[in-house]
Structures are given as structure tokens and as C-alpha cells.
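The other protein chains are all here in position, but one chain of the complex has been omitted.
Going in written order, the chains are labelled A and B, and every chain counts its residues from 1.
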Amino acid sequence: MDTSSTQTAAAMQPQGSLSPELRLRLYRLMYECRVLEKRAYDLFMQNLIKGTSHLALGQEAVAAGFGAAMRADDYTYCTYRGHNHTYVRGVSMAKILGELMGTTAGLMRGKGGSMHLTSVEHGVMGSYAIIGAHLCIANGAAWSAQYRGSGQVAVCFFGDGTTNIGAFHEALNLAVIWKLPVVFVCENNLYMEYTAIGDVTAVENPAADRASAYGLEAIIVDGNDVDVVYKTAIRALEVARRGGGPSLIEAQTYRHGGHSRADPGKYRPDEEVQQWLGKDPIPAYRQRMLELGIPDAEIERIEADADAKIDAAVEEAKNAPPPDLSLADKDVWADGGAAWRN
Amino acid sequence: MDVLMPQLGETVAEGTVATWHKAEGDQVEADEILCDIETDKVSMEIPAPKAGTLARILVQSGETVEVGTVLGVIQGEGETLEESSPAAAESAPADPPADPPAGSPDTAVTQAQPVLDEELTVTRKVPNLQAVLAQQENRRLSPAVRRLVAEHNLDLGAIQGTGRNGRVTRRNVIEFIESGAGAPTVEQPAVSVAAVPSAPPAPAAAPESGRLPFNRIRKLTADHMVHSKTTSPHVLQAVEVDYSGVDRVRRAVKDSWKAQRGYSLTYLPFIAHAVCSALREFPNANASVGDNELILHGEVNLAIAVDLGPGGLVAPVIHGADRLGLTQIAESIHDLAARARSNRLKPDDLMGGTYTLSNSGTFGTLITAPIINQPQVAILSTDGVRKKPVVIEHPDGDSIAIRPVGILAQSFDHRAIDGAYSAAYLDRVRKLLEQTDWFREL
Partner (left out) sequence: MAELTYRDAVAAGIAQEMRRDDRVVLLGEDIAEAGGVFKTTVGLLEEFGESRVRDTPISEQAILGATMGAAMTGLKPIAEIMFSDFFAVCWDFVANEISKTRYMTDGQVNLPLVIKSGNGGGARFGAQHSQAVENWAMAIPGIKVVAPAMPGDVKGLMAAAIRDPDPVLFFESKSLYATKGEVPDGEHVIELGKSNVLRSGTDVTICALALMVPRAMKAAETLEKEHGISATVIDVRSLVPLDTQTILSETAKTGRLVTVEENPRLCGWGAEIASIVAEELFWSLDGPIVRVTTPHVPLSAADNLEDAMLPNAEKIIDAVRQLVD
């Protein structure tokens, strides 16, 4: 699929210039996400991360573009493939890796795991592991912001597979009729899990082609171009913030690995994988910055910082003790306990 | 650096090396594919974790190994194998994956709790259920009736049953007791001092030869008993206590207590109360032996041994028992015993005991030499209370009276205290039981 020809909205074109500082920030976010998830993969190979994990290697530009565009008090709702969306809101690498490893360094001290990263203080209102529900839940946060007049926006990330579940459609309809300040971001990485999204979807563009059913503009963007994502995010957030209602954005991208850690992703044709590896958002953006005259030394410093940061984070996450057994029956209820009887 | 068999799925415990793409001694780049592995679910390529030499292949193609097994070793530039592999092995505990998550809410509790041991259950052939029930119909007693009969030492034959097919109901028993017909006489056997009696023993079946493997509680108990006997030189001392004063109170409040709380007021709370008061005066008995020192515990955390029948024995703890009044102690004992029997003790309930009461009186024992509950230094056995002729000394001349009398026997650790100290303490417990104005303590 040629993404350049499917960009529909003129405002989404990578035009206008971003400041060098902003570009370096976008690059830093993408690069740190990459380092974080690559290390998560390594730790899994060393059996230090158990259970399951779903990596977004190759999809970093979407998280980074939105992360840089969102206001500090905006809400993020993401899926089980949510490590990057959590990280770009300011959560530390150690808290994410600690949660993946199940140690007390983790965001939820091991009670949630990879698929449920949540950090309310950073506006990360949860990672949701059963697709669809969180679009409806993001509506609720947007409704609350609307009711309180706070100017906050809820941004909800999901994959192409989510567009075929009922909750997606219920959520879009309600968001439109209530004019909620919510931005729905579909990361179309071409595969629902192990099956190509085109094989199981009635329309070519799983999110954008449904937009008209809810009176929304069809927006498709190159999800591997962080400048485009950033500008799209700024516009959609602004529309939502000033009462213009929801947006639905389809960002085209590709995951470098399989669906989850147990999936080598062998169902994908080699040429397709090679083609998309060539569109890796990170080296491409590095090249663009050099062409724009941003000094290589500054880029290298970001890379060296990230490499040092991840090593320290792994140590911190790994060396933290496992959660105390007493945590197992805490916090079912707001009183901190789990009692269901007197 | 070690290359490990990764966990290839949420429920996969092992994997097979399909093909090695590299041979021992080959140079490899970081992320270069070393080998293919597969399970019944997926296959996957294993990349090199870093650049270097594939120094060793430890699992050959075709071999199936557990998750976490070292498949091979990458030797980085300038590294020696001795440097890299032990550290890596350490960082990769081969804990069993996939199975129930450690730390599920039950784990903490089951550590200290008895579980029904399936090995001990005997499978029997059940004959036609209806026939069995019909045969039993007029002998069937409800749990409440069984308990009342046991508590009051009643002769079932004397009670008229008005239930279906002449079954004796709870109301029949209560009316029988209230009528006074069931009042115990001097000849009657021992009255229990149990907090809550455990189930009446099942009728003896014809014994069979065989072996009963120890369940977990049994094993723990066995180990602890041997440990205690080899750690502490045990000395046994006993006193005989006249429970007349205690009985007066028990009789007076019996019905109202039962009606209000749903269980009977036994001797045990009185003994516990007296023990706590006496321990405050004899702190060396409420202690542990440390490294050439005696560690005094300040407050009394009173452990109460509770018999769980075939499930074994546990000793849950009333924390700060010396701060409690008689009623609170009775409530605590009842609560702990009920929770012990229903498997609802929390780990905290079993921790921190400083002195133990062991109660064999249920079966009318005369005297029991208990084994110390380590690391405490003494344990008191409360044996059966029965009416006996007692000589009452008086300046006008001695007389013989019928009094409820029972033995309290203490085993103490002779490393910690001596016979005179223990004797003085026991004497104090006896005096407290016999002389306290128990009506004021209620």
C-alpha cells in the first residue's frame, strides 16, 4: 500500500517547519521507546520477563508524535501494546520494566503486568487487554472533562483489529452525538493478530473507511513519519479541546516483530517485512534531521543518553525485590482490603 | 554470556532445538540467528544476545529441554568463559514457568494451614444409599444434638425424640437439659475443658494393616516435636486446682452466655486469664532462649493448641492476651478455634506466640507432659476436671467435700528457668484460679 497517495487531508502533509528542539525531542522519544522495547525483548529471552508481552517495535512514531503533542493533564488510553504510549507520558523505564519483570520497581508492583500499564499521575489511565472496551472508557473520561469544563482531552490508541469489534462502533457513535473531547487513534499495522486485516475486514482502510458512518472526516496518515503524526495530533487535540468533538485517525505503520512474544510472525511475506524495515521511522528521521542541519553530535548524545538510561533502568528493575505476598489480597476495594463478608 | 531456552508461550514449559545455524567456534554478530527452536505451539529463531564467538553448544539439535536451560555460550571479545557463564546462570533461575502463579491469594494462607490430605482418604464402596439411610433413620442425630449430648454427658436413651420417625431434635435435648433430668452427677466422667470440642470420634472400624503416609501438617508437627525435644531439656511440674470458684460463675452465667453468644463458657478462658496474670509476675516464663541470654517478651501472646482431628494440630495466638478481660479472652479463644476448624486462620494468627496452653481435658486425661512450642520456654497442659473428694482443712476440724478438681501440668525449658521459679509460678496460677472473684472479672 502506498501511504503517500492515501493521505487525504491537506493539513496532514508534513509542511511547515518544526523547531530543531522539537525534532530532537521527537527523536529522543522514538529512540528511547526503541531501546526500551528492544531491551524488554532481550530480558524476555533471558526469562527475566514472564507471561506475555506485545511489542511495538517499528510503531514508535505514533506514540512519540502524540506524546509530544498532548497536554500534561490529557488522558491516555492504550492497549496491551502500550509500553511506548505509557513511556512517552513521562513514566520511567525502570517502572515499566519493573512491571514487566514483576518486581516492586514496577508501576503497579507486579499486580498488573505488561498488558495493564497504568500511571494515573502521568495521565496514563490504563492499558486494556481486551480490545474495544477502552474506546468506550475513554469516552467516559472525555465526558468527565466536558462536564467539569477542564479542557482535557482523552486520546485512545488501538490496533486495526479493534475496528471489527462492536464496542468500537458503539464508542464512535456516542462520542459524536455527545461531542466528546476524545481522539481515537488506530495504529493500522496490517495484521489483527496472525491474520492480515484485509482478509477479515469489509473495507480497505479499517478505521478511516468507517468514519463516514459516524459523520467523521476520514483521516489516514503515514504513521511512520513522526512529523506528520505530531501535526495531526496537534490539530485533533485542538479541535477536541475547543469543543469540536472527536476525531478518528488511521495511522499506517508496521510492527517489526510478531503479535506477542510467542509469535515469530512467519505468516508475513519476506518482501513485505523487508519493505517496511526500510521504512523504519527512526533511521529515516535521523537522516531527515541531518539533512536539516541538526548536528550529528546532538543526535549521538541522545542515543548515548538512552543507552545509559536503559542500563540503569534494568538494574533498578531487576534488583528490586519481588512484591510481598501480602499484596495478593490487597486493594480489591477502596479501603485497601479484599473482605467480602464480615 | 549464556543463550537460554526462552519461554515460547504463556503455557509452554519446554522447547526443542531444531537446527543450529552456527557451529562451536564461529564468530557471530549481535542479533545474528544462532539456532531455531520449536515447541508444539510455535517455532522461533534465537538471535545472538551480543557479538562474539559461539564458544559452546550445550544442547544439540533435536534435544528437548526446559525453559531457562542454557543452550550455548557466547564469548565476548576479551572475555573468558569462566567469567561469563556462572553469572549468567545465576541471572536465569530455572523456575518452573506456566504453572499456577506464585503468590496467588491462597498461597500465603496455605503455608500455615492444614489441608485435607487426599492420600489419607480411604475409598469405600457405598452400598445402596436409600437402604443405608433407612437403616439409620431412627439413629440419625443432627450435629447440634451430637454436640449437646457430648457437652452435657447425656444418656441419649433417656431423651424422648419427637422428630420424624422418633428422631431426637435439638429442642428435645434442650428441653431435657432444662428439665434437670440431665444434671451431671458425681459419678459422671470428666467434664471437658475444651474451648470447642472437636468432632466425636467415628465408631471404630475393624483395624486394617497398612501404612498411612504423613500429610504435610503431620510432617511439620513431627519435625517440630523432635526439634523441641533435642533443643530444650524438658522438666514437668504439676499442680492440682480446685475449680469450685470458677464453676460457680460458669453455672450462674451458663444460659445467658450461651443464648447471647451461641457457645458455652468453658474452663479454658479462666485458665488463660490466670496464666496471663501470673506471667506478668513471672516474666522469665514468658520468654525465649537466645544466644547465651534469655529474651523477655513483655506482652503475653498466648498460643492455644487446637486439635483439628485428622488434619493435625495448630496453635493460633491471642496477641496481647494479658491486656484482655475474661470475656474478651473467651471470645478470642472461640474465634480462633472456629477459624482454625474452618481453615480461615491468617498467617498472623499463627505467629509470635510467647507461651502455649495445650488442652487435653476433652478426653478426661489426668495429666499430660506437653512438648514445648519452640522458641518458647514453657507450655501448660490443662487436663480433665472431675469431681473428687477433697479434704478441707479447718481449725474446727477437717471435712471432706466434693469439689471439681483438675491438674495443670507445665513443661519448662531448664536452660531458661529452674524448678523453684516454675513451682512458684504454678502456685500463683492455682491461687488465681481458686481465689479470684470471677464474678468481678466477667
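Remarks
By definition in this document, contacts are C-beta pairs under 8 Å (C-beta built on N, C-alpha and C of every residue); 3 or more make two chains touch, one makes a residue touch a chain.
The model shown is predicted, which means the values in this text are computed figures rather than measured ones.
Interchain touches from the omitted chain, evaluated on the whole complex, reach A, B. Only one of the listed residues, A:Met30, A:Ala64, A:Ala145 or A:Val183, touches the absent chain: A:Ala145. Screening A:Ile130, A:Ala213, A:Leu277 or A:Ala312 against the full complex identifies A:Ile130 as the residue touching the chain left out. When the missing chain is restored to the complex, the residue among B:Ala144, B:Ala181 or B:Ala222 that touches it is B:Ala144.
The chain not displayed touches chain B at residues 142-147, 164, 169-171, 199, 262, 338, 342.
Residues touching the missing chain, restricted to chain A, are 75, 107-109, 111-112, 116, 118-120, 125-126, 128, 130, 132-145, 147-148, 154, 166-167, 170-171, 173-174, 177-178, 327, 330-336, 338-342 (touch as defined at the top).
Definition applied: only the chains that are shown with their structure count from here on.
The touching residues of chain A, when paired with chain B in their complex, are 42, 44-48, 50-52, 261-264, 266, 322-323, 325-329, 338. The touching residues of chain B, when paired with chain A in their complex, are 4, 6-10, 12, 41-47, 49, 67-68, 91-94, 97, 103-105, 107-108.
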